[in-house]
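Heads up, one of the protein chains got dropped from this complex, but the rest are sitting where they should.
The chains carry the letters A and B, assigned in the order they are written, with residues numbered from 1 in each.
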Amino acid sequence: MKNDHKSYMQQLLQEIQAETMEASLMEVCGTHTMAIARSGIRSLVPPNLKLLSGPGCPVCVTAQGDIDGVIELVREPGITLLTFGDMMRVPGTESSLQEERSKGADIRVVYSPLDALTAAKSMPDREVVFLGIGFETTAPAVAITVEEAMENGIHNFSLFSLHKLVPPALEIIFSDPNINVDGLICPGHVAAVTGVEPYRLLAEKYGKPCVITGFEAMDILEGVVMLLRQLHQDKATVEIQYRRVVKKEGNLVAQATLKRVFQATEARWRGLSSIPGTGLKLRPAYEEMDARKKFGVREIEDVPIKGCACGEVLTGKITPHDCALFGKGCTPLRPIGPCMVSQEGACAAYYRYTPLRD
Amino acid sequence: MKVDRVLMAHGSGGLMSQELIESVFKKSWDNPYLEPMLDGALLDLPPGRVAMSTDSFVITPLFFPGGDIGKLAICGTVNDLVACGARPLYLSTAFIIEEGLPLSDLKKIVESMAKTAKEAGVNLVTGDTKVVEKGSADGIFINTTGIGIMPEGIDYRPSRIQAGDQIIVTGPVGDHGLAILAQREGLRFATPTMSDCAPLVRIGKVLEKYGGAVRCMRDPTRGGLATVLNELAQQARMGVLVQEHRIPVSRTVQGACDMLGLDSLYMANEGKMVLFVAREQALEIIADLNNLPEAEGSAIIGEARNEPSGMVLMETELGAQRILGMLEGEHLPRIC
Partner (left out) sequence: MCLGVPGKILQIMEHGVARVDVDGNQTDISIKLTPEVELGQFVLIHAGFAMEIIDQEVAEETMYLLKELLQYEE
């Protein structure tokens, strides 16, 4: 069985390597970026096929000013901030959560948003703020947490939402004439929630094939083969490679939960500026749990970082190697731009895993 | 009033300090080196060069599946000596204890140290205890310093690594790191994985007979296997190529790492060694190691090369090569 698996992957690889067409395929999910880097797929595809990384890492697209706002909040006495480990090193303008923790702020890493609820219950004298980050995959879990806090009357719990939506951001990429993408490797776990509909609309409107893909090396190879076959047949439809998880209609319970708790709002994306309708904020019924409102967090302007090309990297206009700071001023240990911070950031993935062949 | 916790007075140097030493330490550690009750130990050393190593141990929680801070404090320094190629002989210990630590915990830790030292064949010959105010330490911190004797013809410096040398790891990696992580509050998960914490004196002994064929040895503790391979590649100015599928990792460790977004190759080990050995002897060494319970699952995972100097490359399942880098910053659970 294991050998079958291996030889099947080799067959997929052969088909990809025999491809002569010029094509740029974009993976929009950071987990794909990471899986491609870790398995070394990028170094195996022929030079006529480009695998670009899109804006699919929620850490990377978090605006600097948003981080600055969170930092102002954790400096207040009585605040305990809980978040996913991913956020600890993301640089704001002058500091990061990791740095604030070392200066005495109460910041803790959790695995699940429900852990934040448990923390709030156990520390009734502190204000427990959960820093919510992530796309459609993570947001329903956070929505359930907010509902549970409300039901159980946990008034010292609140949410600082940095949640964002994927399909509208993809729309930006497809509609930008300067961005040259022939097909999309679509995020399997986001689609598990949203279903295929948003991608079908994209594929049809912009005439680009979309394949919803899983995260094993074999999944990604299959996804690439499926995209290439569509391109050969001049098709532009949405297909599901990740059939074991993604259902056509998505997870209806998760969709309904999202709708009950959140509403779309304007959000700032690092490198893409502010885009209406791409963020999630709590609905009025849950407003008392909105940390920004509860603590009067002010909006802080983004200060552009000199020389940082994360915006171009996130939209696939350039690859990380083309950025002047890459590997020089900007490394995973001392990141300047967000793409170098997150494990899933395109720059970090390139820096960590790609031998210096290109 | 019965005293059941460590008090500041236990560190005062007075009567209570004496009582603590008599009732807790001396009882467990009775050996002729402690007998004279001098301010230090008088040691007899066999001929040969002396190896010396020191390490401090801080860990939460103090007790974990497969070990405790006491066992760890002995194994850590003993294994560092073994990795130098030495036969460990004597250890000193120093404790910094937070006031309020239950005396029963201290006793357990001290007994565990005695037991582990016996297993490793080393004597605890001198020690020190300080008590600090609540909040100034996390339960207990332990330092151990050890000395051992270098056998003739043994030299495990990284500069001896040659192109073609085979790289061996003495069993599945990541167990200690995962066992500790599972104990941390906030991560609500249970794992059957236990810390691999163990003294590796017998591994050292088995390897002695191969003399110069064993080029270099190091224990992949903090930062895990990937970090040690990088350190050695840099220090030896050699390249390292490992094959992903040959690196032993247990299914439970891999599964938990996948769930938490961690990489098993960066998880700490406390009972493993990484060796570089001459290609011709590699299979024989593997067979010998696999006879020891503490080195069960030893495997060849790759080899040393001339290029690229100072770098570790890993061949993936697909046959591609990628960089296996150093750990940057903290290894935190993540969801993305």
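The rule we apply is simple: a residue touches a chain if its C-beta (ideal position, glycine included) is under 8 Å from a C-beta of that chain, and two chains touch if they have at least 3 such contacts.
Just so it is clear, the model here is predicted, and its values are computed rather than measured.
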item	value
Contact partner of the left-out chain, one of A:241, A:278, A:315 or A:354	A:241
Selected from A:40, A:65 or A:140 as touching the chain missing from the view	A:140
Which residue of A:5, A:235 or A:298 touches the chain not shown here	A:5
Residue of A:193, A:231, A:280 or A:297 in touch with the missing chain, whole complex considered	A:193
Hidden partner interface residues of chain A, rising order	4-5, 8, 11-12, 15, 29-31, 56-58, 84, 111-115, 134-135, 137-138, 140-141, 144, 187, 189-190, 192-193, 215, 218, 222, 225-226, 229, 241, 243-247, 251, 253-254, 257, 344
Residues of chain B (touch criterion as defined above) contacting the omitted chain	182, 188-193, 251-252, 254-256, 258-259, 261, 334-336
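Assume only the chains that are shown with their structure count from here on.
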item	value
Geometric centre distance via CA averages, chain B-chain A, whole Å	38
Interface residues, chain A side, partner chain B - complex	6, 9, 13, 30-31, 37-41, 43-44, 57-59, 84-86, 88-89, 98, 108-112, 115, 133-134, 138, 217, 331-333, 342-344, 352-356
Chain B residues within the chain A interface of the complex	186-188, 260-261, 308, 313, 316-323, 325, 328-330, 332-336
